[in-house]
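Comments concern the structure below.
Here the complex is missing one protein chain, while the rest keep their positions.
Labels A, B and C are assigned to the chains in the order they are written; within every chain, residues are numbered from 1.
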Amino acid sequence: MNFTFSPEEERFRSEVRVFLAEKNPNRGEKIGSDIESSLARLPQLLAWNQALYDKHWVGFNWPQRYGGGGGGLIEQMILKEECAKDHAPILGLSYMGLAWVGPGLIKYGTEEQKQRFIPPILKAEEHWCTGYSEPGAGSDLASLQCKAERDGDHYVINGQKIWTSLASWAQWMILLVRTDLSAPKHLGMSCLLVPMDAEGMEVRPIKVMSGETPFAEIFFNDVRVPIENRLGEEGQGWDVTKTALANERSSIAEVTALQHNLEDLKDLARRCRIGGRAAIEDSSVRSRLAKLDCTIEAMRLSGLRFLTKQLRGEPIGAETSVNKLLRAQVEVEMGRLGCDIEGSAGRLLKGPHGMDVGAKWQKHMLGWPTTVIGGGTPNIQKNVIAERILGLPHDV
Amino acid sequence: MNFTFSPEEERFRSEVRVFLAEKNPNRGEKIGSDIESSLARLPQLLAWNQALYDKHWVGFNWPQRYGGGGGGLIEQMILKEECAKDHAPILGLSYMGLAWVGPGLIKYGTEEQKQRFIPPILKAEEHWCTGYSEPGAGSDLASLQCKAERDGDHYVINGQKIWTSLASWAQWMILLVRTDLSAPKHLGMSCLLVPMDAEGMEVRPIKVMSGETPFAEIFFNDVRVPIENRLGEEGQGWDVTKTALANERSSIAEVTALQHNLEDLKDLARRCRIGGRAAIEDSSVRSRLAKLDCTIEAMRLSGLRFLTKQLRGEPIGAETSVNKLLRAQVEVEMGRLGCDIEGSAGRLLKGPHGMDVGAKWQKHMLGWPTTVIGGGTPNIQKNVIAERILGLPHDV
Amino acid sequence: MDFGFTEEQAQLQSQVRRFVDSECPLARVRELMASSVPVDKGLWEKAAGLGWQALTLPEEHGGLGLAWEDLVVIAEEAGRGLLPLPLVADAAAARLLARLGNPQQCARWLPAIATGDSIATIAMLEDADVYEDRGVSLQASASANGSASLKLNGAKRFVPYAQAADLLLVIAREPEGVSVFAVPADSPGVTIIPLVLVDATQREADVVFNEVSVCDDQRLGRAGAAWAEVARVLDAHAVALSAELVGAADAAVMIATEYAKVRKQFGHTIGRFQGVKHRLAELHVGVESARSLVYYAGWAVDHLEDARMHVSMAKSFASMAADEAGEDCIQIHGAIGYTWECDAQLYYKRGRASRNILGSPEWHSERVLSSQGL
Partner (left out) sequence: MDFGFTEEQAQLQSQVRRFVDSECPLARVRELMASSVPVDKGLWEKAAGLGWQALTLPEEHGGLGLAWEDLVVIAEEAGRGLLPLPLVADAAAARLLARLGNPQQCARWLPAIATGDSIATIAMLEDADVYEDRGVSLQASASANGSASLKLNGAKRFVPYAQAADLLLVIAREPEGVSVFAVPADSPGVTIIPLVLVDATQREADVVFNEVSVCDDQRLGRAGAAWAEVARVLDAHAVALSAELVGAADAAVMIATEYAKVRKQFGHTIGRFQGVKHRLAELHVGVESARSLVYYAGWAVDHLEDARMHVSMAKSFASMAADEAGEDCIQIHGAIGYTWECDAQLYYKRGRASRNILGSPEWHSERVLSSQGL
């Protein structure tokens, strides 16, 4: 074990810090991570993306020939960690393109597709959304029904998708559809790249309990896309999608974000009073804070263990579900604890007392399902751990 | 709602109190509930049974013609509550006979069987054990394999039973066996009354983690019993067994026992020190004690709600599983909390420090499975609640 | 000994259920949530027509003279339907008035409360955010100009339905101790600031008192002698609130159960998976336990000298049951549970928001022991 970094790595860290001191747009007023805040400060975010792109730090480990960084895992971790520590925005603006589309393009795309689609993602010129979930197929993607039929040199798409984030912002969608109705569940699916202005597509925003509309339903009514827009072979859609899943953003930055929230919670507990005493002296608050502290630190360290495996070229698979499950618990608990620390003010959506203490935790209390359910429900994660790590049999 | 008692009921309560003041053998040194303690003070317990029998309080609600009390539910509750409050032993000595055998005899027995078997149970002249569980059929009784084949006017029993309590003390066993191998699971079973000295029976004690041997395995090798020893019709064994299950001892006395234990825990927390302070001032101990307090009180009150339903002649069914599940949690937690309050002394099985604080909680910590698993595992109780109360579908 | 509803209580329960189903199903609750009017007048009058506001008030002042356990029956069903009416807060205020007020004061207010023409509420909480004697610092002090009247100065926070109230029962501090004043909501110097709550099925407001004149005959009882009775009424209030929470929790479990019976995943209804069914069973155990504690506490506040322990057991378990049921109702639904259209989120918000009203579960849990001298 060794928790120190090489001189080269430390030099890279210094370089990142210098860069952040100059370019991090969150150095002044922080940009919230929700869409409204992002849109309100779009010019700053575009400048941030451009500055990162000039350093080849967008798509840090993507091939250099398409504008990526070609970088290594440790440097990437250092970059993400420093950015998160400095409260910088995420590494690039075209979030879905970077997280979900790029990895599939790199592995399965034709040369034309790579040249056409990768640079605009890195330069934040084109934005993407994803079409995976369906009303009848949430955690169970294999049972999806949205279909694409060949008609000459086009696919004709009919069906529905749901829980699509950033749909109104995106120019493109990566869509998982059934192209062979006779094939077994996981086969017979293909990935299509669909322009959002295609005729026959309808986007209906979904309002959630916070009152915001972070998702949309997408309806496809005879939407036609040319066969060149298929990513990977016909029937390979499941593999393409799994590539994106396996390339989920490293958990390092996520953990740093959790650490920030925990710091804010501790700070809140110092400022608020429960039953006449500082909340930080309340025994229930203390034990809940300590548990969060231990859990987040365990997640950070487990993340480093997984990263080490990757560095050593060992496969990592289901073990990341351990952190996903913990993250779900932590996300729910943080919103709850924040509001509980605020006492009566914890039930204010906004207003005189809310101003005082931030209204941040109310948002959190109403927003956790995005993270907790979006990444696969806790029950699904438990099944993954039980079956793929412990080797227990399937449910039925 | 009405939590007062009628003058007649209050008179009965006074009568019980007078009786207890005179006859309760636990007025001096308490008799432990384990077998060793019981055997050590057998004369006192026999006298206690006799005193109760003279009042017709053994088999309180059993028919008077066989020596039972023919009493009502409220009086029974009062009797059990007062006995438990006074730390008296349970109401009668032939425990298994009273809890498991009698109810089946009364409902399904022939007149000869009733006259032969009920009085000795009430007078504590004969003791019983039960033969239900098998190695491959614990919570899942329907899949049992132990079989009895007809041979003239006898059944010939072959197979194995397990988790039989009080086997070495009993003269008789109530045995659930398969008599028709071709019938569907729940059918094809019958109940037999088997003398423990029958040829071909072997009793092997089972040692458990506390070092005690509260259970036995029973092996049947061509054991012959006459067909008159069948309780109920052939194939009716499942119904007979369910009768006993439905007649499980009222939870009132159980709750009073839990209350006694909670009082002891509070007392322990006043006497022990954690981190230099009285354990009762420790915030973790306090919140655990309060949770136990609320849970036990909820059990008491839910028990009264069930009793009220019975009094009103309404059916009660699966809802008692609510208290069973809570009892499992409470039993486990009490042993844990007791030992945690004792700090380092909590890990002493016996010895200098253990003497000091009782060694009661170590025994509890090592003994909960008898109660928790014996009455159907918590997972089984959850299934019962989900399926029979909430109407959710079966597992598979 | 009879621990079940009387026939009258069972009828009352059915009546409230029918009322909720026909007059204010969740679709209507959603409309009222969005309304700027804090209490729908028509709905409130219909409730009054059924005698609910009169239920626990003394018969000599137009009430029905029933017990607090009868209000508990209404509150449970109101909570089940998230009925956006101040039935509980109004009844608690009336109870305080009836117990501390002299005949004139009772005659002035109680008949109008019984008919629903006036709404009353207790203004207790302040910045200290504790439901204890020491939490009261709003001052009732002699006027500077030497007149007979007193002046109230200070602020009350999170007063339930203050924006709909005609009468505020203001818990105030005098040199002699804690007193209660009956203050019309439109008195000069009273400013009511409605709050924007996470749970929009309920209303609360801050109330600022700036040199509000009150006469001696607005004081309920003797100067400085009110705290013990205030504490007992807050306990009764907490029990009724707990009943609302039990109703809400039960509804959340039912909604999740029904969803689990129809929603399919991996080829089976999700209710077949123990991950879902065992969670629902645990929630049911929580609800039933809280219900037993709440019913008994509802009886105890009328019959026991000191019901604190029973109230605190009820409130802590009811708060936790509702909070857990709301959250798990969303979790069992998956993403759909989190959409505005799904009722799961309404119950989640209710459970979360009511958890800390009239004392957090932790505060009550602590009081379970302290009220036993531990």
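By definition in this document, a residue touches a chain if its C-beta (ideal position, glycine included) is under 8 Å from a C-beta of that chain, and two chains touch if they have at least 3 such contacts.
Everything numeric here is computed off the predicted structure, so don't read it as measured data.
In the complete complex, the hidden chain is touched by one of A:A142, A:V156, A:I227 or A:I385, namely A:I385. Of B:G70, B:G136, B:G200 or B:G391, it is B:G136 that touches the chain left out of the display.
One of C:F181, C:F273, C:W299 or C:W363 touches the chain omitted from the figure, and that residue is C:F273.
Residue B:R336 is the one among B:H87, B:K107, B:K123 or B:R336 that touches the chain missing from this view. Taking the whole complex into account, subunit C touches the unshown chain at residues 273-276, 278. Annotation for subunit A: contacts to the undisplayed chain at residues 1-5, 9, 74, 77, 266, 280, 286-287, 289-291, 293-295, 297-299, 301-302, 304-305, 307-309, 311-312, 319, 322, 325-326, 379, 381-383, 385-387, 389-396. Of the residues in subunit B, those that touch the hidden partner chain are 133, 136, 138-140, 143, 162-163, 206-209, 211, 215, 273-276, 282, 284, 332, 336, 339-340, 343-354, 362, 365-366, 369-370, 372-374, 377-379, 382-383, 395-396.
Following the convention adopted for this analysis, only the chains that are shown with their structure count from here on.
With each centre defined as the average position of its C-alpha atoms, the distance from subunit A to subunit B rounds to 54 Å. With centres defined as mean CA coordinates, subunit C is found 42 Å away from subunit B. Along subunit B, residues 287, 396 each make contact with two or more other chains. Multi-chain contact residues of subunit C (touching two or more other chains): 272-273, 276, 362.
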